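Of the protein chains in this complex, all but one are displayed in their positions.
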Amino acid sequence: MTELTLVQAVNRALFDAMRSDPDVLLLGEDVGVNGGVFRATDGLLKEFGAERVIDTPLSETGIVGAAVGMALYGLKPVAEIQFLDFIYPAFDQIVSELAKMRYRSGGQFPCHVVVRAPYGGGIKGGLYHSQSTEAYFCHTAGLKVVVPSTPADAKGLLLSAIRDEDPVIFLEPKRLYRSATGEVPDGDPAVPLGRARVVREGTDVSLIAYGAMIPPTLEAAATLGTEGVSAEVLDLRTLVPLDEKSVVASVEKTGRAVAVHEAARFCGFGAEIAALLAEKAFYSLKAPIGRVTGYDTPFPYALEQLYLPDAPRIAAAARAAMTAG
Amino acid sequence: MTELTLVQAVNRALFDAMRSDPDVLLLGEDVGVNGGVFRATDGLLKEFGAERVIDTPLSETGIVGAAVGMALYGLKPVAEIQFLDFIYPAFDQIVSELAKMRYRSGGQFPCHVVVRAPYGGGIKGGLYHSQSTEAYFCHTAGLKVVVPSTPADAKGLLLSAIRDEDPVIFLEPKRLYRSATGEVPDGDPAVPLGRARVVREGTDVSLIAYGAMIPPTLEAAATLGTEGVSAEVLDLRTLVPLDEKSVVASVEKTGRAVAVHEAARFCGFGAEIAALLAEKAFYSLKAPIGRVTGYDTPFPYALEQLYLPDAPRIAAAARAAMTAG
Amino acid sequence: MTAQEVATAVPPEASDSFPADRRLEAYRTMVLARSLDDRCIALQRQGRIGFYAPHAGQEAALLGSAYALAPDDWVFPAYRELVVALVRGASLQSVVDQLFADSGDLTKGRQMPNHFAFRAQHFVSASSPIGTQIPQAVGAAMAARSRQAPIATIAYFGDGATSSNDFHAGMNFAGVFRAPTIFFCQNNGWAISLPRDRQTRSPTLAGKADAYGFPGVVVDGNDVGAVYTAVRRARRRAVAGEGPTLIEAQVYRFGPHSTSDDPRRYRADSEVESARLRDPVHRLKTELLSAHLLDEAGDAKIWEEARGTIQGAVTAAEAAAPVGPLSFFDDVYASLTPRLAEERAGAAAQVPAEARRP
Partner (left out) sequence: MTAQEVATAVPPEASDSFPADRRLEAYRTMVLARSLDDRCIALQRQGRIGFYAPHAGQEAALLGSAYALAPDDWVFPAYRELVVALVRGASLQSVVDQLFADSGDLTKGRQMPNHFAFRAQHFVSASSPIGTQIPQAVGAAMAARSRQAPIATIAYFGDGATSSNDFHAGMNFAGVFRAPTIFFCQNNGWAISLPRDRQTRSPTLAGKADAYGFPGVVVDGNDVGAVYTAVRRARRRAVAGEGPTLIEAQVYRFGPHSTSDDPRRYRADSEVESARLRDPVHRLKTELLSAHLLDEAGDAKIWEEARGTIQGAVTAAEAAAPVGPLSFFDDVYASLTPRLAEERAGAAAQVPAEARRP
């Protein structure tokens, strides 16, 4: 076990994956000499050389397009998009190519690429350094979508993502890059994709969150605890494939649910959670399903703290669920 | 009144808009000399000339990027994307620029562009001529999203979209381009954005659909009628801003809801409908909320009829809602 | 040194010439290709296949390039390259099965006709979005080099595709990383209704390579030998580590863009007629006739054989079983996710009984 920050855990996972598999390689803007603008790839160029840690021109289309070609040939590229906000020039390659390659070829051409991207607000990044548009990718059949919230998960899930056979969009909560620290197993702590984690058990209300929303959700749960409300906190970890069973089981137990994410509300991931529960946990529901999310505006700069869900908003939604009906 | 097909109604709306406002212009691939691959822009080049009906190079980035610039300068461009499946090269211009221009400039630079695109399956188009990815745009604050289902609405909503002050993604159900015919008012039949339409009244279950899903939904409602189930059919027409009131009111009346769309289910628009109802119509709900949608696979070719929701699947979901509990 | 000069600077080798002993075989394949085109348009008109994108007028460019490649090279096609797949060893039957989307279709009936994928032939899955294969070909080339495989990759695309994002990205990456990639642009004069001159003001498409720091060459795409030589040389450059080449093969699309297109709306028949004077099939035939490798009787037989072969494949395809009714749930991921398994079970309950028969 080593105490690491989340970004250090990402870095370790990349080191481990590249050491254990010569087919793994990295490409992206500023990932080599500069070690990544968040230092996630620090030291990798030195150890693995410029054929495996590739500083690319400023083209996300090129980064993902080339990664797709590399994967077709048999390598395991890990592409970095500097900020999730800058992934859209690669959107066509991701949704039209990467997501559909195995399918459209009748299984002849699997195409395993991991696309890493820091996402989310809380760093005063304004409209273009704060976005959280995981729903676009979750709605795209063929992609897996993973969001860690702790250093241990960041390492374990990234290792699993790199070893998976399917394309994975791996979203790193940049707000937690340095603020989240924790013990990380040294060996090979692969954390399986597709399994949610109960971070805190509870019986009255299920708070369903992921990524950078886990800390404020836990804070809300603690506050609720002092008020005699027992909140269960679920960290989804993998959005696709979603661990539906764990979500449904939690709400069957508690009867109340609040979905939390920082992305805009309308057609956000919380809508899928609500829809899932309104279908499969309907008879257990004791209260309307709450959503605590970013607002349906672009991500603001000066007022980001009002935009972002925080513990008081999450607790308020849980209280509303408790008193409903 | 004139009897028109849906694509003819689109064509009429473009004629009317361009005749009444010299600032309206069109651009896209094959829209001029060829009159559009579906003939939606037939005859426009001849009447309005090459400065207002612009055949562009093969670049959706260029089409939308240029349209944004034209709108900033004060014109009202209507950009055609040949198939919704090919909009992704323009995704960055749409979500990063078009959607956010007014906001990020503090209201100084409104940017009114209509992006028209035929969408949806049923024409044996396979993965890349059948998509229905409205959810991407609905999740993007700053965009309005409109989907007509009849010739009269196609004309009326397109006129409203062109006269609106905000960017509009206007999705045309290509499967209905020629198969849907109907009376279309001649004058200026603007149909306001943001209002759903009750296509068929009912008391037992609300079927909530839009675009090309309206005909099979009506067919299902008719079948249900013969079984003594009174189904209400709501045509949303505008997905953003959604007419939440009408949706909630219908389900408050019926107590049961089935959302229908051809897009993939996971994080699709139906999730938002379900989430809305699970929040705001919770106490009226008598049964789990159903979703009849495309499956979570890419859009197939040979088996598209099994992929697409049809009247039997919709009716089955409504029956399930009736017998639930 | 301009791009043109750089390309010329690659010293010619004897092996750059189209092998004389394969010219008749090439002609046979060309006739097969042309006949297949005619037949497929008819099949589509009869409603027996759903769509078709013809290659008539582009056969010499397709064949010349295909013959110049090595078996281990990787092909990144657009949608008019079925002849390339045939030259690389894909069976005519598997091509026709794809058009019919039957159970013999290696793409399992998932794609529209013309969107082939032949793993064994390193013929990568085609998609409809224009240009996306271009940076992929570059990535595969980089991957091959990093594994020390002495191969090249080739990306096929049209004049219209030069306007795409992916062309720019792929060309630039190839230049920067000196990828062993051949960019093979078939300039057939049109992108649906947009003529080449409205696609870009670049004097030639080949000249666009300058912007990425590597050579571009124009070649007469009706001349199978000239195309072969251009691709051989580009391939040698690539494998020798000298980097990519852009080849612009100037051809003409004789037919409609696809069976959904009516070219009379945007171009004069006379333009087509004059282009047909340079018909690559006719040209190779004339060459073979004057080299006494072929006579008219032999030619007639070749055409007849081609039609017969095609008829056999079509008959077999029409007799083939359809794809399994729930097969469209497979291959989304390496294995079914719980959600897909549930959806599949739901669909199984809905599929009408008659469709469920194999």
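Chains: A, B and C, in written order; residue numbering restarts at 1 for each.
Just so it is clear, a contact is a pair of C-beta atoms (placed from the backbone, for glycine too) under 8 Å apart; a residue touches a chain by one contact, two chains touch by 3 or more.
Keep in mind that this is a model prediction, so the values were computed, not measured.
Novice: Thinking of the complex as a whole, which visible chains are touched by the chain that is not shown?
Specialist: Taking every chain of the complex into account, the missing one touches A, B, C.
Novice: Among C:163, C:250 or C:337, which one is in touch with the chain left out?
Specialist: Touching the chain that is not displayed is residue C:163.
Novice: Give the residue, chosen from C:67, C:156 or C:212, that touches the chain omitted from the document.
Specialist: Counting the whole complex, the residue in contact with the absent chain is C:212.
Novice: Using the touch definition from the top, which of A:37, A:199 or A:222 touches the missing chain?
Specialist: A:37
Novice: With respect to the chain omitted from the figure, which of B:176, B:212 or B:242 is a touching residue?
Specialist: That would be B:242, which touches the missing chain.
Novice: If the missing chain were put back, which residues of chain C would it touch?
Specialist: Contacting residues on chain C, toward the hidden partner: 163, 165, 167-169, 172, 175-176, 198-203, 207-208, 210-214.
Novice: Tell me where the left-out chain touches chain B, residue by residue.
Specialist: Listed in rising order, the touching residues are 25, 51-52, 54, 56-57, 59, 61-62, 65-75, 77, 89, 92-93, 96-97, 100-110, 141-142, 144, 164-166, 194, 240-242, 244-245.
Novice: Could you please point out the chain A residues that touch the chain left off the display?
Specialist: Given the touch definition above, chain A has residues 29-30, 32-35, 37, 55-59, 61-62, 85-86, 88-89, 124-129, 265-266, 295-298, 300-303, 306-307, 312-313, 316 touching the missing chain.
By definition in this document, only the chains that are shown with their structure count from here on.
Novice: Taking contacts as defined above, which has more of them, B-C or A-C?
Specialist: It is A-C, judged by the count of C-beta pairs in contact.
Novice: Relative to chain C, which chain's C-alpha centre is the most remote?
Specialist: Looking at centroid distances, A is the chain farthest away.
Novice: Can you work out the whole-Å distance between the CA centroids of chain A and chain B?
Specialist: Chain centroid spacing, chain A to chain B, equals 30 Å.
Novice: Just curious, how far off is chain C from chain B if you go by their C-alpha centres, in Å?
Specialist: 35
Novice: Using Cα averages as centroids, what's the distance between chain A and chain C in whole Å?
Specialist: It comes to 39 Å between the two C-alpha centres.
Novice: Could you pull out the residues of chain B that touch at least 2 other chains?
Specialist: 85, 88-89, 127-128, 266, 295-298
Novice: Where does chain C touch two or more other chains at once, residue-wise?
Specialist: 110-111, 115, 127, 129, 165, 332, 337, 339
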